[in-house]
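Okay, structure first, notes after.
Complex shown without one protein chain; remaining protein chains in place.
Then we have chain A:
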Amino acid sequence: MIDLIYLTVVFPFVGFLINGLFGRKIKNEKIIGIIGSGAVGLGFFITVMAFIETLGLPADQRSNTVELFTWISVAGLKINAAYLVDQLSLTMALIVTGVGFLIHVYSIGYMHGDKAFWRFFAYLNLFIFAMMNLILADNFVLLFLGWEGVGLCSYLLIGFWYDRKFEKGTTSEAAKKAFVVNRIGDFGFLLGMFLIFYTFDSLTFNEVFSKAASFPVSETTFGLIALFLFIGATGKSAQIPLYVWLPDAMAGPTPVSALIHAATMVTAGVYMVSRASIIFASAPAVMTVVAVIGLATAIFAATIGLVQNDIKKVLAYSTVSQLGYMFLAAGVGAFGASIFHVMTHAFFKALLFLGAGSVIHGMHERQDIRHYGGLKKYMPKTYVTFLIASLAIAGFPGFSGFFSKDEILWYSYANGGLFYWIIGAITAMLTAFYIFRLFSLTFLGKERFNHNEVHPHESPAVMTIPLMILAFLSVVGGYIGIPEVFSGEHGNLFEVWLEPVYQPAMEKLSIYGFHTHFEEILLMAISVALALTGIYAALYIYTKKPEIARKASEKFAALYRILLNKYYVDELYEAAVVQPIQKGSEKILWKFTDAAVIDGVVNGTARLIGGLSGVIRKIQNGFVQFYAFIMMMGIAIALLWLILSL
């Protein structure tokens, strides 16, 4: 089945073609939904089979390349359409197709009755197609194809309801913002790619990485490549300073948010850093940058998440924050832990979003959590699954998020230092707090909605069943990565499985100090205690004593306003980047450069030639005798000149 892995790319594309070309004619939502979900489901099936087959191989033969055809062949550059099937790409492919499939199924219920139902499924399939290309690619160029593909699809999907109002503008503007911000990151990624080709004379992963491990390449070059690639990753994975697009991506339908946020696009940056681990490992300075940016993003976004009132906004900032964790892990050299968190996060964040979608569905498109409350009895299934996801993200012991987050915190302490751990642990507490604030305000406490306007109801089975499956995964997903301290000599199974991929990077990084199991358990106990404190505090404040929250927001009014307005980063960008660019474009580029200089030169040339030709035109009067006269004169002058020069 490894050889058939390309089908996981082909199926969604076929689904996209069928629904995209004929969807309008098919009309029947069931058929469209089955085609759309089926394409991804089949992809998942093939991925599972390939995974099982790979598991059966010895550890050193688990990296296989499936070549399809030569894609680009110019001079020294040869690029195949080829897929690299190894531990890392298989893991990602399982997540994307698996969670993607559930989200597709859920969408059948969620998008029921939408006027462009078929278009939605066509976009979703195209998205999966691009994402699968991204993670299965065996070279940077094919990866970039997928990279741009998910960018395009996110644009299409965020702006799916293109004429709806969203905050100050429309959803189209949110889509545009996502697109433009992503382009900035992509520019960095492209530069990195060029530099890779310049340095290693190849763009194929295997070649580049084996050369990177042995070539005498200066640290500066590695640093530049890694930095450029990381800029690309910050764009796609919404890290400081390019995270501003992600909260606005909430403008799209909720399943889209789930797909983009949980399983696919935003993890692309983490995946890419992980894939190029050897390059990052060769540039220790950039590793520090990655870790610090990740850490800063994690705590920064978590604080914003504390005060947001839109159910999806809270989750959006939570995603930004969790992605920060993943980069923190990558930055301290724990690439395996980073991908582990990608996986568990895919489960519980998809569940949170789909749960939120279920709530929004049941509350007739109302998204403000201040107008929820007491939904527990109206939506029991959503309530239970949402609780599970909340516990998982909060790091409650035994749930999947606990294992992956703790792994990251442990590595950040062991490889990074105490400071990293402290910030990380505080972030964990904030996470627990804001997610349970959301939970309490939505499902517990008094009902704060108007019963005459809103009739909360549970979602249909097509929506709740994916929720339950994801809830199951959110619980058990962590057990494949039980930390070494508990599992003994086997080690963390998930990381053992991924180890061969990071082998070259690990050889370059020799940052492991000696730490005792006692330390590990101590730190774990502290972070669990912090998480529990956060959970308890949120539950207590928002169900029993809501006035505490109000008083706090009044007492720290300035801080509260800053958080509510997301540190005014959007406004800052507007003033520091957007306005100067607009003004500069208008005054310098348009009015001066374009209108005055370029148009002046172009029109001036035309006018000059027009004037000259007006003069010459007079000579060409059509009278043969005149021409003959000129000719004679010419001959006479030539003769005269000849005679004189004799």
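Here is the rule we go by: a contact is a pair of C-beta atoms (placed from the backbone, for glycine too) under 8 Å apart; a residue touches a chain by one contact, two chains touch by 3 or more; residues count from 1.
Definition applied: contacts and distances are computed from a predicted model.
The unshown chain of the complex is recorded in UniProt as "NADH-quinone oxidoreductase subunit K", chosen from "NADH-quinone oxidoreductase subunit K", "Phosphatidate cytidylyltransferase CdsA", "Formylmethanofuran--tetrahydromethanopterin N-formyltransferase" or "Carbohydrate ABC transporter membrane protein 1 (CUT1 family)". Only one of A:V476, A:I588 or A:M632 touches the absent chain when the whole complex is considered: A:M632.
Touch with the chain omitted from the figure is made, among A:V74, A:A558 or A:V624, by A:V624.
Although one chain is not shown, part of chain A still touches it, namely residues 620-625, 628-629, 632.
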